[in-house]
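Apart from one protein chain that is not included, each protein chain of the complex appears where it belongs.
Now for chain A:
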Amino acid sequence: MLRFINLPQIYFNTCFRTVEPLDYYRRFLKENCRPDGRELGEFRTTTVNIGSISTADGSALVKLGNTTVICGVKAEFAAPPADAPDKGYVVPNVDLPPLCSSRFRSGPPGEEAQVASQFIADVIENSQIIQKEDLCISPGKLAWVLYCDLICLDYDGNILDACTFALLAALKNVQLPEVTINEETALAEVNLKKKNYLNIRTHPVATSFAVFDDTLLIVDPTGEEEHLATGTLTIVMDEEGKLCCLHKPGGSGLTGAKLQDCMSRAVTRHKEVKKLMDEVIKSMKPK
């Protein structure tokens, strides 16, 4: 009986949500919550699955609510750059294929994918997550190049956080075989039986915010919230509280005090993510 009474109300709500999405959101934001039931500072359920792709040297799948990103790392040989003969390469690439959302078309990478790729490259560079010298096998002759491919399988907002987390988890999973250079033939010999994990020095964690109506900051926006927001902000922090990246691509202005609030939320988020990742890695070790 109750269901029949609620039906017209549900119908009205969905119509209102489609016709006036901003007003619909404002009603929730006034009560300090969001349509999916979260608080303004609450993240969606985060799940991570490490080592699922057996053909890659390291892989991780991260789900932030509906947003799904998978990262695969492949290691190959390359000659080190001429100006830095003792360094290897880490080459990230973010792919937003049409399968993840109807807003993307097939063809060359769109602007959002390019910006995300540049963002991940900046995070790797700034946070020094891997010392490039660790990737060198023989100075001037041979080095590792790690191709990190991040593919979005479902786009529901907050792609940068998911990509950063997936990258970190995949790099922690990477095992590189030992390589020796044969003195006589000058060829590299790969010992697939002896593998070492990478030396991950820092753990950068990204926290994204969306700015609503120039004043309200909400954490972990969904796709719909990103569309209605007047600005976005992403903070990447490592475990010592140092900032690797403060990415605010335009949008409404923020005061220094609001930035400070975002910093404290980013610190809490870092602890949550680190705990989750440590649990997953610990559960994998006996294998």
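Everything that follows uses one rule, which is that contacts are C-beta pairs under 8 Å (C-beta built on N, C-alpha and C of every residue); 3 or more make two chains touch, one makes a residue touch a chain; residues count from 1.
Just so we're on the same page, contacts and distances are computed from a predicted model.
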Check your understanding: Looking at UniProt, which of "Exosome component 5", "Proteasome assembly chaperone 1", "cAMP regulated phosphoprotein 19" or "TBC1 domain family member 19 isoform X1" names the chain that isn't shown?
Key -> "Exosome component 5"
Study note, to complete from the structure: Where chain A meets the left-out chain, the residues are 111, 114-115, 117-119, 121-122, 125-128, 230-231, 238, 241-256, 259-260, 263
